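Submitted below is the structure of interest, expressed as structure tokens.
Just one protein chain is left out here, and the rest sit where they should.
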Amino acid sequence: MKKRVLAAILAASLSALAFASCGGNTTTESSSDSSTGTESSSTDSTASTDGDTASDGTYQITMAYLGLAEQPDNAEVMQAISDLTMKELGVTFEGVQLGFGDYTEKLRLMLTGGDKLDIVFTFATQASAYVSQNLVINLLDWNGTNLMEEYGQGIVEAVGEEQAYGGQINGVLYGIPSQKEAMGTAGIVMRKDIVDELGIDYENWSTYEDLYDTFAQVHEAHPELNVVVGQNMVTKFYPFDNLNDNLGVLMMDDPDNLTLDVVNLFETDYYMNQAKTVNEWYNNGWVRLDAATTTETTQGLMKAGSAFCYFSPIKPGFLAQEEATTARELVTQVLYPEWDIINSSAINFVNWGIAHQCEDPVKAMQFLNFAFTSKEFNDLLNFGIEGKHYAKMDGSDVMITYPEGVDATNCGYHLAMGWANPNQFVGSVWEGNPEDVWQQYKDCNAASVWSKAYGFIPDTSATDVANMQTALTNVYNTYYKSIECGAVDPETIIPQMNSELYAAGLQEYMDEKQRQLDEWASANGVS
Amino acid sequence: MALRKKDRVYQIVTNVIMAVWSLFIILPFVLLLMSSITDESVLLTKGYGFIPEKFSLAAYSYIFKSGDKILSAYAHTVLYTVVGTFINVLITALFAYPLSLKNLPGRKVWNFYVFFTMLFSGGLIPSYMMWSTTFHIKDTVFAQIVPTLLMSAMNVLLVRTYFSTSIPDALFEAAQIDGASQLTIFRCIVIPLGKPILVTVGTFSALGYWNDWTNGLYYITKATNLFGIQNLLNRMVSDLQFLSQNTSGLSTDATQMLAQTPTTGVQMAIAFVAILPILILFPFLQKYYSKGISLGAVK
Partner (left out) sequence: MTKDIAKAKANSQLKARLLKWTPVYLMMVPGALYLLINNYIPMFGLVIAFKQVDFQKGILGSPWCGLQNFQFLFQTRDAFVITRNTILYNVCFILLNTIIGIIFAIFICDITWKIGKKIYQSALLFPYLMSWVIVGYIIYAIFSMQYGIANKTILPMLGINPVMWYNTPKYWPAILIITNTWKGIGYGCLIYISSINGIEASYYEAAELDGANKLQQVWNITIPEILPSVITLTLLSIGRIFYSDFGLFYQIPRDSGLLYSVTDTIDTYVYRGLMKLGNIGMSSAVGFYQSIVGFILVLFSNWVVGKISPDNALF
């Protein structure tokens, strides 16, 4: 008996082996070709995928981009993009999709390990390291050529001068921000059934204080619910420019009177007041006890029915999408409408630039210019091939949806990463959004209060600054999560955190930021 | 032969201790299994429990919705594990045997050569540069088998120690006098006598391959069909972690995507699915462990 079982397992693993090795072999061949780039493959019908320069001398643009799930029809879409770039720019295209969880590690390896790579995205928080280690090219000065000036004017036209030149550190333009809503406004999102049940009147709310009675009422009526869920509740609504890391900020609570004075956020009345409010919620049992350590998402908790409300940035078309995700009817109310703020990191979230190992930055810049202006390119990358992965909706030129017989479960390509792709604003609009959503986004962004320091990103790469930042980050990490969800008493913890921050060199760090900011301001004529 | 009373007491005590420890180990697995078949909303509203309040196979049906991907990942993991472990044990034994010979010229130097690699490492970037630009293993099967896992210095030293203590020198001398070649000695004496330790390091190597996701992460970029089961699992988990830690900076599209990605129950289910084959196979491997080979027979 035992022997038979063993034999069966052996047979199974053998067949698995055969299966696996077949699959393995085919990809081995094609992929080793594309990675070495020197041997050109005769069997491959598409000579274009054969490395940096194919036999006919065409340059290949390799672009790393973000994506969540694996796309079954990826190869087909990449080929379509390649055909498009061939036609428009005379270069071929190869995309490398990276996941959220592993892009940091993987992108760093690709950049430092010298892989073939031309176009990269940089998260603003890491930009300083990228620039100081020369991992990306300065678009304003590549061996004396101002790439942006000469080949990137389409970008300036498409996104405006402000944004096109906004991603600079110490005069190095490391990339152009992907186009998305900047999300200055935020609000509370509540379950409609409970709002109706308790007859909650929310239309006049505008601050945290206004929520107190309702939260108490909900807690009493539904003790099984977490009244409010989510992380970062203290600074969810923020009247300040965080200057990249919250350690030394510019307060903006008075929009008519913006300053360039770097202050310690954790000593402001704003921070203490909000922290006290949230702490009170926590002590009343309205906040999930594990809020600081949970990895569950607010939407997931809403869907599961364990929460009454949460806070979220609000943008055009928000409610409909959120209702779909949580499978519940929701109502929403904007809070602190006057704190609709845009700072450098709101715009510069994902920036598109050129990798240091790029062999032909001129071609790469031409490609970037194309990527920010081409509707076809952005639609292909985001939604795949028309007719197969998406189709135009009746009577509209911009609205698109799944073709007939295709839906989310069987669509072969649906990246849906518009906010991280170069320029979704030139592309089509997915069903469910308002038709003029891009214009609405742009209007929203324009109507926000822009920080005086917009365009400034501190350079923290010098050794002593980096050392301070490491030490400060550790102190900050020690406390912020528990303060942000109200788990600790702010009256004792915030002063303690402040004294530790100062001991770790906060004053010096803020002085350095101030110095860089002043320098930047006088160079850019900001006062 | 009846056991003496003292022996019987000893047997009972040891069995009880080990049984309690085993329970201590197995209970969390039960919790894992139970959470994976508990309805997601119960998990989120009431927490985890040993008895599912509301039974649901949604997590598993989610996994097997992308069924062929999972199966192919399994098949790949099995391939990497089998091939990798075989080579691993072979070169480990081949390397460890000479090191165990007390009169090998340069023995200390060689031991140091092995040991030094356990202390210092050049880091990921140089390894990556070498493997990807010199050896071109990126996006090939070799990427999943060769880097880091093919031989462990630790195993070499353990096997060496075992060989040098558990195999009597007299045996080698006798064999050499009989005119046996080194290869014969290795094949006919070292391997059979070293079986307990070789099976042990083989197990570690196999588990290393089975659990590994880093090679796939670093060296598989385009050929994602070469992903093993852990790569799939890890990708899902790390996507989720990144998103949930960075919600404040993301646009709402991204948070929406986050809400649609597999949550707790599915992660538990995936973890279970990933280890299930080993749980099934392990008892069959057991018999190789327990038997020490009687030296008398060889003598």
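Annotations for the structure displayed:
Order of writing sets the labels: A and B. Residues in every chain begin at 1.
Here is the rule we use: a contact is a pair of C-beta atoms (placed from the backbone, for glycine too) under 8 Å apart; a residue touches a chain by one contact, two chains touch by 3 or more.
Only a predicted model underlies this, so the values are computations on that prediction, with no experimental measurement involved.
Contact with the undisplayed chain is limited, among B:Tyr97, B:Phe142 or B:Tyr209, to B:Tyr97.
The missing chain, though absent from the display, is touched by one residue of B:Leu57, B:Ala153 or B:Ala174; that residue is B:Ala153. When the full complex is taken into account, the listed residue touching the unshown chain is A:Asp290, out of A:Asp290, A:Glu329, A:Asp407 or A:Asp436.
If you put the hidden chain back, the residue from A:Leu84, A:Ala471 or A:Ala521 that touches it is A:Ala471. In the full complex, subunit B contacts the hidden chain through residues 6, 10-11, 14-15, 17-19, 21-22, 24-26, 28-29, 31-32, 35, 46-50, 91-92, 94-99, 101, 104-105, 108-115, 117-123, 125-127, 129-130, 146-148, 150-151, 153-154, 156-158, 161-162, 164-166, 181-183, 186, 193, 196-197, 199-200, 203-204, 207, 210-211, 230, 234, 237, 264, 267-268, 271, 275, 278-279, 282-283, 286, 289-292, 294-296.
If you put the missing chain back, the residues of subunit A touching it would be 104, 108, 111-112, 125-126, 128-130, 132-135, 245, 288-290, 292-293, 295, 356-357, 460-461, 463-464, 466-467, 469-471, 473-474, 477-482, 487-488, 503-504.
Simple rule for what comes next: only the chains that are shown with their structure count from here on.
For this pair, subunit A with subunit B, the centres built from the Cα atoms lie 35 Å apart. Per the touch definition, subunit B reaches subunit A in the complex via residues 40-41, 43-45, 65, 69, 72, 74-76, 78-79, 82, 124-125, 128-129, 132-133, 136, 138-141, 217-218, 221-226, 234-235, 237-244, 247-261, 263-264, 281, 284. Across the complex, subunit B is touched by residues 2, 5-6, 9, 13, 16-17, 19-21, 23-25, 27-28, 31-32, 34-36, 68, 70, 96, 99-102, 105-106, 108-110, 112-115, 180-181, 183, 224, 231-232, 235-236, 295-301, 303-306, 312-313, 315, 318, 321-322, 324-326, 345, 349, 409, 416-420 of subunit A.
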